[in-house]
Each structure stands twice: as structure tokens, then as C-alpha cells.
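Apart from one protein chain that is not included, each protein chain of the complex appears where it belongs.
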Amino acid sequence: MPLDILVIQLLNGLVFSLLLFLMAAGLSLILGLMDVVNLAHGGFYLFGGYIGLTMIRWFGSFWLALLIAPLVAGALGLLLQVWFLRRLQSRHLDQVLFTFGLALIAADMLRWYWGAYVESVPPPPELDGSVLIMGRQFPVYRLSLIFFGAIVGVALMVLLDYTRIGAIVRAGVSDSELVSGLGINIDWVFVGVFVLGTALAALAGVAAGPITNLYPGLDFEILILALVVVVIGGLGTLRGALLGSILVGMTETLGKAFIPEFSLFVIFALMALVLLVRPRGLLGQKEA
Amino acid sequence: MTQLKADHLHKDFGGLTALVDVTLEVKSGERRAIIGPNGAGKTTFFKLLAGEHIPTSGRVYFDGQDITHLPVHARANLGLSHTFQRNNLFFDLTVFENVRLAVQHHRRLAWQMFKSAGSYQAINEETEKILSQLGLSDHRQQLARHLAYGQQRSLEVALALATEPRALLLDEPTAGMSPAETAEMAKFIESLPRSLTMLIVEHDMDVVFSLADRITALHYGQVIAEGSPEEVRSNPMVQEIYLGTQSAVKRHL
Amino acid sequence: MTSLLANFRRWQFWLTLIGLIALVIYPNVASSYLISLLTEVFVFAIFAMSLDLLLGYSGLSSFGHAAFFGLGGYILGFVARNWTANMFITLPIVLIGSALGALIIGFFALRTSGLSFLMFTLAASQMFFGIAIKWTAVTGGSDGLSGIPRPTIGVGDTVYRFGTGFQFYFVALIFFLIAFWLMRQLVHSPFGRALIGIKSNEARMKALGYNTWRYKMMAFTLAGVFAGLSGYLFAYFNRHVSPETFYWTTSGQVMIMVIIGGAGSLTGPALGAVLVRLLPSYVSSYTERWHAIMGLVFILFVLFAPQGIIGLLKKVGRVSNSPNEP
Partner (left out) sequence: MYFESVGNTAGGRKIELVTDDEGEKPDEALKKARKMVEQDQVDLVAGIVSSGVAAAVRGFFDETQSVLIIANAGANALTRAAKSKYIFRTSFSNWQPNWPMGAWAYENVGKKALISVPDYGAGADMLKAFEFAFKAAGGTVVEKQLTPFPNMGDPAPFITQISNAKVDFVYAFYSGAAATTFVKAYGSFGLAGKLPLVGAGFLVEQDVLPSQGDAALGVKSGLHWALTLDNAVNKKFVDDFKKRTTKEANVFAVQGYDTARLIVDSVNAVQGNTKDKAKWIEAIGGVSFDGPRGKFKMDPKTNNVVQSIYARDVKKVGDTLQNVVVKNFGEIADPGDDSKG
């Protein structure tokens, strides 16, 4: 394998990793704090993507879409949390099942409104094109995704590690009784995290649109990938989600490149391996 | 004859040392109490004996057999049973079912897959017997979660006893009980057969001094005193830790 | 109290008897399509009850139960196409095969718990799916194995062939009854109570001396065997087995059956199978949006009837039986 191809493949892996991180970050947050495996996460992702597409068609601006889609999805997340999920508080299994039902409905509604055919999302014109990397063309949009993912990641880490809200959320992850004991309304912390999580899913949906395109079924594809990432990285840790994303992204990409026939198995094999060695995931604190 | 032996036990958690070189021998039929202020390492020590933690170094022997690395269930099957500091019951099952689970295992019937559990008379009778011993007969159809706290505590002990252990590790059996319940529980423990070896971690000094044949005092993860209740009571270091005077020792800590 | 219980017992006995008679009469009066619908329900009821052993009784949320459903089907498909469709031979092979599969997956999966267990089982079934698609020589690849012969029973030359859907209905019915009875005995046995104990509080079970790992392993294996049995029947029924039987959607569907029906009751998941298999057949003829309707039904159950159909029935029963209950 020539060096230039290897470099390009590693870049591909990095792009995919950060894409995975965008998808998994919200899932991981919700899971860590609320103990809810949000199975509708893929639904929010696809919903965000479609909303973004519609915004692009209406207003012709990718950037506006990137702003509006998370807001819309976040608002929907807010309603769901306040109206329904809160009623199921401390019934974790029921919450998971609720989101599963939601995922089924979302999948059907999205197919109904946006159709069964694949829709492609144009990247913003500023980033539409390619650069030469070691003599090979590489799409600018993919490169910029690396930066975008990194920015979102850093922003989230700053939010969690250096702000009061972050401290409350982190404390909530390890012990939600403690947080309630401090006189903080844990309900609203939950709402905030759920909204943030769904908004992140939608953000990922728009950002990934030009690469994955949008089509029915993508929601569950993404959900499973994101779940794999979270389980590998460890529940409820953003660093775990990042590590998991990079591991999964790289393994998947290199697997496809070198053993395409078996790429169906590599991620699952990786997950099985990690879980056997560390049942809590690589950086997981709590029992999954 | 030595039944339970801790040999130079040492336990680190990350960088924190919880237990330093603890050696202890409990004779068959002896009732031993472990005392010490909060953070003395009592609970850690207890968990090493019960099998919930593995020591960093040192060994644990039961009847001369090295059980340092045996899992919890294997220890229970050797006859080393334990209770939990926080009630750890089958909260969503009835009181009867709670005890029956212990009895059916002990009777080696838990792998039966075909006949209804209720049709094993021996299990039913033994379960009833244990329930009545602990005054829980009237509550047999209640869910464990609906019991009063003191009754849950009794059930906790009942579960451990139902396996007919040769040695019983009790982790603060009277924690959270009312004075009346405490006295009752102490009386009950007192009434258990003398052949049963006991190791009790307990805060209530009345209970400790009335039950124990020997007492071991832990402080900062180390054994600072061991002997008969009188010897420990008069040990200057124990007195110092418990704020000097004998009356302070007697105060509930 | 006792007379009420006795009443209930008697009532239950008659209800069961009437139900059985109805199930025997049914195929004589129903059209062949309706017969096939109910046959399918029996098959899925076995599948759902087998998952309930894990989900409802042992507290193991497996999201890869399709692995054994598919395995049973594929083993049958391979044996029946290449050797014999005689159930005296195919049944033991399939049961042993699914047990082995469950032992292997369980051995690894049971090192984890909770979400990790869920994902591990999912991964295992997805790998089976991958193998089914790739190992074309044995599995027929993405098209699956078709042309599976009808089941027969017999020794030597005396062979009876279940050649029609009518006859196969009774095969499925008998298997369903046997499986239901076996699982019922199982969950009420000391072993079954031990599983409930593990679901309720595994740490305490260990303290009582239970080697919980072995119990879970056995539960996982038995559930795998029953799931294999249902896959086996399904392949005979369709005379075809496709890779989709391994796919996560199959696991998801059976999970819905268990939850909607009511986990931890056996009857519940069986009723769940009725609802989940029959409802789409009717709804989808009227509207294309039946996925959304299924999702909605599911959500309504989670919100308003978390104990599932069986919980609803019990509630109705309690209200009508003893209005004076405080």
C-alpha cells in the first residue's frame, strides 16, 4: 500500500470517527445522566437531517440549516421530556421502551413526509470542492468535518468540565440523589440534558448529510453505530465517547479498505472484544 | 480450633490504603465483634472475609482452606454466610419467597426444573420454621419492600441463617433499628446455637459487649487491640480513640 | 379467600378447556389463510415466551434473541434439504444445535450485564446475519434456503407426512402447548424461582450460595433452545428461511411482543405475539402507516399499561371480581 493511500485512509477514518462522535455524544450524555438508552436518537438524527435539507431548500443556506435543525429537534425533545419521559422517571426500562416506540413512529413519519427515495444534501458552497493531499484529491467538506467535530467536542468538554452546569451534570451522572440533596431541581437538569442530547443528534444529522445522504433506515443504522461507540467507550463519559468513536471509526475504515468482505463483522468483533476485556467499556465508571 | 483466619490482610483502593496487615483468628463457636470508629476499615475487612473484595495481599482461611480468591457463592456453600449492612433483600418478592430461595438452595433442590417449588414439603416446612423463629410468620405473603425497617433487618438475618452456616458474618445487624428492636435482635442473636461461629461488625456497644466473647478493635486499617470485652474496654488506646472514658465507649457511636 | 382462589382455579380450568376445544375446531371452520395466521402466532408465541424467560424472569435484556430463531431455522433448512425432513431426526439436531449456539454466545455475553449485555447479544446476532449472507454454500446467501420439504414423522417405512397447512396447524399447536407447559413448569420450579431471585437481586443470590452465572447460563441456553424450536417450526411453516430471521428487527419485534404482552408471565408474551403478528395484517390492508400505528400502540402500552396486556387483564379481573377490595 502506497503511503499516500494510507494517509488518505487514515484521514477517512478520522472523518468518520468525528462523525460518529457527533452522533454518539448526545446519546452518551443522556445515557450517563438519565440512565436512558434513547433509542429514538437515530430518529432525531434523521429528523434533524431532513429539517436541515428543507431549510437549505427554503433559504438556500447550509449554515442556517445547521442552526435551525438542532433548535427544532431540541424543542421537540423538550416537549417529549416534559410531557412524557418525565412521567416515566425512575422507570428506566419503560423509558427505553418509550423511546423505541418513538423511533418506530419517527421512522414512519419521516418516510411519509420526505419520501422513500434517497435525498442528498449539498454541502455549503464555501466548502464544496477538494484539496490535494499528497497528490490525491480529498473533499474539503470532509476535512472541515474534522474541525467541526473537534470544535463541538471541545465545547462540550468545556461545558461539562469548567462550568457550574457541567459540574451539576457530572455530579448527576455519578449520583443523582446527591444533586437533589443540594437543592438543585434535578428534573430541569434532566430536561436540559435531554434537549442538548437531541439537539446534538440533529446537529450531527445536518453536518453528516452531505456525506451519508438521507434515506429511510439511516436512523437505525446510525443508532446502532452510536450505541456501539457508547458501549465501547463507556457509559456517560464524553471522553469515552470520543475514544470509542475514534476506535470504531478507524477500525471500520481500515476494515473496509483492507478486508471489505469482512467489514460487516469488524465493528461487532471489536465491540465483543472490548466488552470481554472491559465489560464497562474502556473509560466506563458505572456498570453498563 | 481456628475456623476463620485472616492472615496479614492488606487492601488498597487506588492510592488509598484501607487495611494494613490485619491478622485475626476466630475459633470455632466463638463470637467475635469488630469495633472501630468510622473509616477504621471495618467494612472493608468484612467484605474481604465475605468475598465481596479481593485483598491486595494476604490470605483468608476458612476451616484451614485458603478461600482468599473464592467467589462469594462458593464461600456461602462452604458454610460461611454473611448479611449486608444495607438491607439487601429480594424486595419485590414475598417474605416467604425470600426465605424459600435460601432454603431451596441449601437443600440442593434449586436445580429442579420440573416440579412446582411449592410442592416440596421439606422446603415449605423449613421456610416456615425460620420465619417463625424471626417472628415474620404473619408477614409471609407481604412483599419484602412493604415490611417495616426492623422487620426487613430480621429478614436479612433470616436469609443468612436459612443457609445453615457454620460461621456467620453479621454487618451491623441492628443498624437503624429502634432500641426495642435492637434489644430483640440482640436477644435473638444471643439465642442462636453456641456452635455457630459469629463475627459481628457493630456500632452499638451494648450489643457488642453483651454478645461478644472476644473483641477486635480496628483503627486506621490496623488492629489496635484484641481480647476479651474487659481487656478491650480497659485498653488505653481504645479508650483514647473513643474519647478517653469508659462511659464514652458505652455511648452510641 | 380460599374459596375465591378455588373459584378462580375452576374458572381457569374451564376457560382453558374451552380455549383448547376452540383451537381444535378453529381450523375446521376457518379458511386456509386464517389457519396459517394462527399457525404463525403459535410459532411466535413460543419465540416470545422463550425471550420472556430471559427478559421477564432472569432480568437479562437480550437484543439478539433472533440469533437462535434463525439458527433453528437454518439448521432445519440445511438438514431437511440435504438429508431428511423427518422430525424425529431434525428436532433433536435443531435443539442440540441451538443449545450449542446459546452456550457459546452465553459464555461470552454473560460476562457483561445491562446495556453491554444488550449490545453484545445484538452483536452476536448481527454476526450470525453476516454469516448467513456470506456463507452462500450452506445458507443460500441473501436469498436464504427455499424449498424446505414438509415435515414428516415416522420410523423406517411408516412415515406420515404433514402435507397441508391444516395438518401443520396441529403440529404447531402441539408444539406450542408442550412448550408452554414446559416453560410454565420451569418458571414455577425451584430453578425458575431462582431465576426470579437473580432478576430481583443477584448479589444476594450469590451471598446465599447460588452460582448465579451457571443459572443464567442455563436460562440463556434453555431460552435459546425454545427460540431455536420456534425458528425450526417457522422454517417448516414457510418452507423457507431467510437471513432476515437473524436481523435485529426480528429481535426487536419479539421484544415488543414480550413487553406489550407483559414480561414475566408467559401468557402475556403469547398474547403479545397474537397482537403483534395479527394487528399489522389487518392494519396494513387499510393504511400504509402501520409502522407508526404499531409504534403508537407500543407507546400507549408503556405509558398506560406498563404491565402489558396481562396486566390490563388482571386489572379488569380484579375490578370485576372483588369490587369491595380497598
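We just call them A, B and C in the order they show up, numbering each chain from 1.
The definition used in the following text is that contacts are C-beta pairs under 8 Å (C-beta built on N, C-alpha and C of every residue); 3 or more make two chains touch, one makes a residue touch a chain.
Everything quoted here is computed from the prediction, not taken from an experiment.
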If I'm reading the header right, one chain is hidden. Which shown chains does it touch across the whole complex? A, C
Of C:K134, C:R161, C:R184 or C:K314, which residue touches the hidden chain? C:K134
Which of A:H41, A:R142 or A:R280 touches the missing chain? It is A:R142
Please output the residues of chain C touching the missing chain, sorted low to high. 31-34, 36-37, 40, 133-134, 136, 140-144, 146-148, 234, 238-240, 242-245, 249, 280-281, 284-285, 288
Contact with the hidden chain only, please: which chain A residues? 1-2, 5, 8-9, 12-13, 15-16, 19, 117-120, 122, 130, 136-139, 141-142, 211-213, 215, 217-218, 221, 225, 252-254, 256-257, 260-261, 263-264
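Simple rule for what comes next: only the chains that are shown with their structure count from here on.
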Co-neighbours of chain A and chain B resolve to C
Among the chains, which one keeps its Cα centre farthest from the Cα centre of chain A? B
Using CA atom means as chain centres, which chain is nearest the centre of all the protein shown? C
Report, in whole Å, the distance between the mean C-alpha point of chain A and the mean C-alpha point of chain B. 47
Let me have the rounded angstrom distance from the C-alpha centre of chain B over to the C-alpha centre of chain C, please. 43
Distance between the centres, which are taken as Cα means, of chain C and chain A, whole angstrom: 33
Where in chain A do residues touch two or more other chains at once? none
What part of chain A is in contact with chain C in the complex they form? 31, 37, 84, 87-88, 91, 93-94, 97-98, 100-109, 112, 224, 227-228, 231, 235, 261, 264-265, 268-269, 271-272, 275-276, 279-281, 287-288
Residues of chain C defined as touching chain B within the complex: 185-186, 188-194, 196-197, 200-201, 203-212, 215
In the complex formed with chain A, which residues of chain C make contact? 61, 108, 111-120, 122-124, 126-127, 130, 133-134, 248, 252, 256, 259, 289, 291-292, 294-296, 298-299, 302-303, 306
